[in-house]
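To keep things clear, I will list the structure first and then write my remarks on it.
For this view, one protein chain was removed and the others were kept in their places.
Which chain is which? They are A and B, in the order written, and residues in each are numbered from 1.
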Amino acid sequence: MNNAKINRIKDKVFKYTGIIASISGIVILSIFIGFVIYMGVQRLSWDFIVQLPSRFAEESGIYTAWMGTVWIMVFTTFISFPLGVGAGIYLEEYGDKNRWSSFLEINIANLASVPSIIYGLLGLGVFVRMMQMGNSILAGSLTLSLLILPIIIVSTREAIKAVPSSIRDASNALGASKWQTIWHQILPASFGGILTGVILALSRAIGETAPLIVVGALVYVPFAPQNPLDEFTVLPVQIYNWVSRPQEEFVINAAAAIIVLLGITFIMNGIAVYLRNKWQSKLEW
Amino acid sequence: MDSETTSKQPKTSNVETTSEMNPDNRSLKLQAKNVDVFYDDFQAIKKISLDIVEKSITAFIGPSGCGKSTFLRLFNRMNDNIDGFHMNGNILIDNKNIYDESIKVEELRKKVGMVFQKPNPFPKSIYENVAYGLRIQGVKDEEFIENRVIESLKQATLYSEIENNLEKQALSLSGGQQQRLCIARALAVKPSVLLMDEPTSALDPISSGKIEDLIHELKKEFTIVIVTHNMQQAARVSDNTAFLYMGNLIEYGDTQKIFTNPEKDRTQNYITGRFG
Partner (left out) sequence: MAPQHLDSELKLLKDNVLELMFLVKNQLEKGQQALHEFDEELAHEIMANEKRVDSLELTIDRDCENLLALHNPVAVDLRFVMASFKINSDLERIGDHANSIAKYIVDFGRKIDDENMKTMRLDEMYDTANKMVSNIFNAFITEDTGLARRVFRLDETLNQINREVSASTAQLIEKDVSQTQNYLYLFSIVRKLERVGDLSKNIAEELIFYIEAKVLKHKKMKSKNNNGNGEENNS
């Protein structure tokens, strides 16, 4: 067998291995989601969405849970977006490129892989107790913000790095100050990348359970939050709670809630992909 | 070559503008005096002095790495952002030292424009590209901006090709058009000096030709310095030519003389293609 033939066979083997791997992943995922949908779809209804949770499964709804999720997400966004993007811009544009900055860069990346429960403990100690926010939405949002901050910072920096330096040169050569170049050229050009990163970070945050439990998301909250210092619960916690009940009806509820949560996640990711494509086509370097 | 004709120049590259280089006795627009440039420990420019007359075209030629782009960037201080850059000597524009502490770099760059090797329009519309320089200066009068944009596009001989659609995305233009757009963008802020770093090396011959014609026209109003690898281009386009080699200024003179009878053997060897 000559080399060309061996290579062609290797090609085919690789191709089919890849196909099998992809299909297996998708198949397994589909089975799992399909199962959940099958289990939970019967429970999906308008009532389900607006009802408060109760001891009786048929009357339990996810109102407080998804309201809590909304509040948490809104606050997390408002906190993490400016902080993360601002830090990313500062580190990428204004930071000196020395050993200290490389050290910083490595550590920020590491922070992204710290287990989320650690963030929960941090939030508990600092926000809930030390700053006396109690088990509030504010504490939960701050904790989640810390969690996703490294992701936002890294993706902001990557988006900015992707802007060719020729644009920077052109802007500088026309007499723009550093800030003018960033505001008029770099940010608009990298915005798609930044936004994508933020949305992906948020869609991760939306599913976080452990840190919020530690910070005090309650399992039984019969009211929707009215202000940031209120106690709260979120969808993942509600799901966690229902799944651990013995009654089967609650498990069905959980399945339904999972469908809702998945739906929200898919929509958010879909928006991220759409936005990224729209920005990508605009900037064909 | 007859060794009698090799002139006995001192070791430091100290060249005065001869009368054949400045026949109308115009004022000196750009001056370099004993300039050294270092990147950390590496010396990129070694004691270069030269004068550039206003409203002339000067070409810098030399093999890769000889320092011509570095030298060019001294005049609009684009080297300032490069790590490890420091220099000795003086660079004067209109008799003022541009590295003086009182000089604001942004102000300098409004008077000294630059066009780069690879066309680099912003990912915006044609109009916004040309308007950018004015907007960052704080100009708000939209009518003024529009007039200036059209004027600059006409000056860059691009207007007739795109006049119907200034909102078109700049990146959708061809390479030659993009480069002319970059020239229009630089012209819009009305600089008095235009620095061009190999402006046509990424372009096809026809586009290059158009830009060379354009440079010729612009000479009436601007002082132009152009770095080029293309010997024929330097010969066609420039009034005076400076030959740099390994950071030294080997020869600087009237282009016609350099290409028919240069004084230094090294210059001759370079332009006849025997090295570099």
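Worth a mention:
Please note the rule applied: contacts are C-beta pairs under 8 Å (C-beta built on N, C-alpha and C of every residue); 3 or more make two chains touch, one makes a residue touch a chain.
No experiment lies behind these values; they were computed from the predicted model shown.
One chain is not displayed; in the complete assembly it touches the shown chains B.
Touch with the chain that is not drawn comes from one residue among B:N120, B:Q178, B:S207 or B:Q268, which is B:Q268.
Counting the whole complex, the residues of chain B in touch with the unshown chain are 1-2, 5, 231-232, 235, 259-262, 268, 271-275.
In the analysis below, only the chains that are shown with their structure count from here on.
Inter-chain spacing, taken between the CA centroids of chain A and chain B, is 49 Å. Of all the residues in chain A, the ones that touch chain B in their complex are 97, 164, 166-167, 169-177, 180, 184-185, 188-189, 282-285. Interface of chain B with chain A (complex): residues 76, 78, 81, 83, 105-110, 113-114, 116, 118, 120-123, 132-133, 135-137, 169, 171, 182, 185-186, 189.
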